[in-house]
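Some chains have been omitted; the remaining ones sit where they do in the full complex.
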Amino acid sequence: ATVAACGDNTASTSSSSTSTDASKTAPVTGNYQGAGATSQQAATEAWIAGFEAANDGAKIAYNPTGSGAGVTTFLTGATAWAGSDKALSDDDLAKSKAVCAEGEAFDVPVYISPIAIVFNLKGVSDAGKHINLDAATAAKIFDGKITKWNDPAIADQNKDLTLPDTAITVVHRSDKSGTTQNFVSYFKDAAPDAWTYDLSENWPNEVGQGAKGTSGVISTVKQADGTIGYADFSQVGDLGTAAIKVGDKYNEISAEGGSKVIEDSPLDDSAKGDNRVVVKINHSTTADGAYPIVLVSYDIVCPAYKDAKQGAFAKAWLTYVTSAEGQKAAQDAAGSAPLPSSLTEKVTKSIEAIKTK
Amino acid sequence: MSSQDTPAVMAPAGGKTADKVFKGIAYACGILILVVLAAVFLFLFFRAWPLIGGDQAANSATISSFTGGKVSSFWGYVLPLLFGTVLISVLALLIAFFVSIGIALFISHYAPKKVATALSYVIDLLAAIPSVIYGLWGGLILVPAIYPFWNWVANHLGWFPLFAGPAANPQRTVATVAVVLAVMVLPIITSMSRDIFLQTPSLQQEAAYGLGATKWEMIKLAVLPFGKSGIVSASMLALGRALGETMAVLMILSPSVTGYSFKILQASQSNAIASNIAAQYPEADDLGVSVLIGTGLILFLITFVVNFVARKITEKASA
Amino acid sequence: MDGAPVIDFDKFRVKPSTEKRRKAKDLFMAGLIALAFVIACLPLISVLYTTIKNGIKRLNLNFLTYNMTGVIGGNQTPSGGYGGVLHAIIGTLEITGGAMLISIPIGVMCAVYLVEYAHGGKLAMTISLLVDVMSGIPSIVAGLFAFSMFTIAFGPGTINGFEGSVALSLLMLPTVVKSCEEMLKIVPNDLREASLALGVTKQRTITKIVLRTALPGIVSGCILAIARVIGETAPLLMTAGFIASTNVNLFSGQMTTLPVYVYQEYSKLSANCPANADATCVTTIPMERAWAAALVLIIVVLVLNLIGRLVAKVFAVKTER
Amino acid sequence: MGQRIDVNHENIYYGDFLAVEDVNINIEANKVTAFIGPSGCGKSTVLRTLDRMHELIPGARVEGEVLLEGKNLYDKDVDPVSVRRDVGMVFQRPNPFPTMSIRENVLAGVRLNNKHISKSDADDLVEWALRGANLWNEVKDRLDNPGIGLSGGQQQRLCIARAVAVHPQVVLMDEPCSALDPISTLAVEDLINELKSDYTIVIVTHNMQQAARIADYTAFFNLKAVGQPGHLEYFADTTTMFNNPQNDEAERYISGRFG
């Protein structure tokens, strides 16, 4: 009765029946909060739904305040975990000592999503066609060095398309964003000559137009002819996307393509600290079918909490999130790429380290 | 003096305590405003303190990261933002002011009574539309819809520096934002002026009519002078609103990183402080937040200066 | 009239040209004023049309009676809907109500102080100036401020609805004070004198005559102030947070409001449907929910508005027989 | 030259309330006509229909004719603005423009038609009008002070000065002296006498001595009963009215006179 009064949607039977046997530990109860990256929002909503279905009596809220604010809040001890598009800094690590019952906080990847280059061009994107781009050309477009769609640099790679003489309008994020940082880090690694800016979460030049959030970028790209931008794969809709040159093939964007890059990427050994799993994305991968522009988003937790219940929750939460079932839920809800099995092992080991007593 | 002779003057008046308490509360509420504002100021100041008293190298690095390395000093960062904020707000106020006064007069003195009541509702409705909806509408509907108009302006009036072309497409520009902000502040000015215009003493209006004034002359002689103080207050409120508007600007404007520009029809020319804070805050670290709050402090001071100057000017004009 | 100058009134005779010019100007201004109105109607009609057109699609009972728990991607919920705004409506009403309770009494009393007690003294001038300054505080700064205050008072990371109310009241106050101040100023002094001369205390004169006479204007001012804050997003994200389930306790736990809901759904833009999903999975559902919630928000404000108008009307100054 | 006014079968309404019924009156040019009668009988109301001020009250309307030199003021093609310029008005309550100086108040009407008046012309006009209203001596040293800083009586005289400064053809005065002291009242009466050589004057007064002193004709308005419309009971030249009225009601009203 209380459920109806609050307007809660009763958990869907199908997902709860499958999830109960997956989590073998005792069900978690109580209210838990997380905050952080907006990129994970859709996936996290699915995880919350799945987790609450499996743990009757657990109530979880995720506030998509942004990675920076999420980590800051986590470091005050107000949240059980943080979602973040970037790994913890040394500074953050040091601060986490005061929050965690023992040791330092650590981060594990939970969400991998390819970033699409989207465009809107009469005669091309509305005909359902894609274009091919290599890293240098894309970098030059986004740097305002290539200003026309029929520029030879583009035309040469797209012989089967007739490209119009339309001006290119670059659309980028106007807010500070993990998506931007992951996107331009691809240029920096794969076309260092064409992209000389410092790595930053802010868009570095004044080319084209800025728009707030992924939704802003998408709606701006849709609003005019000749626009090009970048956005999370799940938001592409019917816009045109670019196939990126990997080795000597042009690979279309796909969730699996994103996974393949991560599979082919080493761990970042500059990330010091116990249990940390930080991926150093290998942008120059030549793996077959790989799509190299990806965003990896992490969950940040403590190895031990002052409130043991929180530890139990964090452990159960991450276990569910990184499980095949959790990753499937994210894939369904957010179109993300699954964690490659090579990573899952390391992640599981880290999660084991969380103390629940 | 015996008690019988005591004149009634000395009879204690009932409600004296209530009187004192009421006065006390009124005073306290006045003072509370001061306290709150002082608290806000101190809050801004302390949160922005690392900018002044902190490690300057780290500050420079933070600001560089905000601007892609173009600027590393705080003033280099905040002044263009300030410029943009003021530009947008002043344009919005300019557009809204005349239209609002027009509507207020239309309701108070031109429209027939029934129509006027209906129109009053319409204005209240306009006031009632939340800013996030203006942001949505502005970003999704107005931006493409207004492009042909601004394009026309850029092509035909481009000689005027403000309208220098080519007009950006999509029109996520200062011009469009100013229009949306104007629509947002319009009900503030309209609603307040209308209420005041309606209260213009009929004696004064009749005095003007009696001299053979036309309606417009009557308005100039009686209504506008009567409403002046209210109009100024309303405009100041509206300006404040425009200066501080966050979401609508954030959702519509294509901001620049740095630089001053009057080209209101081109994209990525200016940025506003409030929306910049909202854009940067979610991903900012501690020092970054200090920088952002520093920009907020500057906006606060500027609002203070603008109001102070406006007050001095109106004082002079009415003296 | 000894010593009076002799006036040649021919000098001041009305020239037909002047008369024409005056008439033309009168007409011209009337035209401009009417035009101003038409111009202002354009965006209003457009905003309303857009919101209604896009919002009506998902605005149904299910939408109004459910919250967002258990809503995954574009999938349908067991109740046959796609999630709803019940929690956000409750949040909006409670948080805005809290802000009203804080700022309207303070604002009105501050205006009373400025108009009735201060008589343009230094302190009053300062307060009045600072109220204007306050109106320029960006909403996000108000949010940051409230968040910091609550962090100091109730520990780090405190987030609840009341915190949002505090942030909003900071934004409401200037509008309440200014509009009340203007409304009190235009209450004729005659009335104050008439009341005081009856031996009525100042407090009763103010509450029963001055405030009463100015009430319709004060109500409009408060409506303006409510409208000013009820659509705020940025400060609420920071102070009241965001949650998918219903929370009716203003003083504890996160609360979602309608604008925040609209903003979050807009930010999601589109939902994903699993490859094997059936036709009930709608990818465009977040935007549809955003518009529907926007429509609900407008309706909520409209209802508040109507209540205010009604109050104003009941207490209106009785001018006509 | 002043202009004559003929009122034919005039009914005056406030919304649905018929305030004054079937007024027929001929106001002679270059004469002073006084309206007298008990409070609430509609003197002010009738007066305000003579320069179309009545219609400014929401819902108020007029039936019948008001002919100014034979031309119906209420004809469609008549511009109320020019009517009000030709027919000046002084109100029961003084109403100077609060934001204007004394000088500007006097010039307010003139400025409407003459944007650019030379300073000396303006000075002369101000002096002429203020002297006419017997206010010159009191305010000549503070012409630039605000008009509302004056006492009630001073304000009323300022309003008279403002009305005569535009040099209308007809001057309507609604109890212009009710707030004035005897000296100012005399001055205003002198002014009325002086003005009537050029203009037509209509004055509402409660002071029957005043009516007897200055009016050529007197109109007596009356009310049948409270809630009933007022009407013109009796109209006669002033001598007849006060010495030998041919109307019982009028006689009763006047014989109750005093002071």
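We call the chains A, B, C and D, going by the order they appear; numbering starts again at 1 in every chain.
Please note the rule applied: a contact is a pair of C-beta atoms (placed from the backbone, for glycine too) under 8 Å apart; a residue touches a chain by one contact, two chains touch by 3 or more.
Keep in mind that what you see is a predicted model, and the values were worked out from it rather than measured.
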- Since each distinct chain appears just once in the view, could you give the copy count per chain for the complete assembly? A x1, B x1, C x1, D x2
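Note that in this section only the chains that are shown with their structure count from here on.
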- Message: In terms of touching chains, how many steps apart are chain A and chain D, taking the shortest path?
- Response: 2
- Among the chain pairs here, which one is joined by the most contacts? B-C
- Query: Any idea how many Å lie between the Cα centroids of chain A and chain C?
  - Reply: 37
- How many angstrom between the C-alpha centroids of chain B and chain A? 38
- Task: Would you please write down the residue numbers of chain D that are in contact with two or more other chains?
- Result: 58-59, 81-82, 85, 112-113, 166
- Task: Pull out every residue in chain A that's touching 2 or more other chains.
- Result: 38, 65, 219
- Chain pairs that touch, as defined at the top of this document: A-B, A-C, B-C, B-D, C-D
- In the complex with chain A, residue positions of chain C that touch it: 65-73, 75, 77-79, 81, 83-84, 86-87, 151, 155-159, 237-238, 241-246, 253-254, 264, 266-274, 277, 283
- Note on the structure: chain C residues touching chain D in their complex are 1, 3-7, 9, 11-12, 14-15, 18-19, 22-23, 26, 320-321
- Message: Could you list, by residue number, the parts of chain D that touch chain C in their complex?
- Response: 14-15, 17, 58-59, 79, 81-82, 85, 110, 112-115, 117, 121, 124-125, 127-128, 131-132, 136, 166-167, 190-191, 194
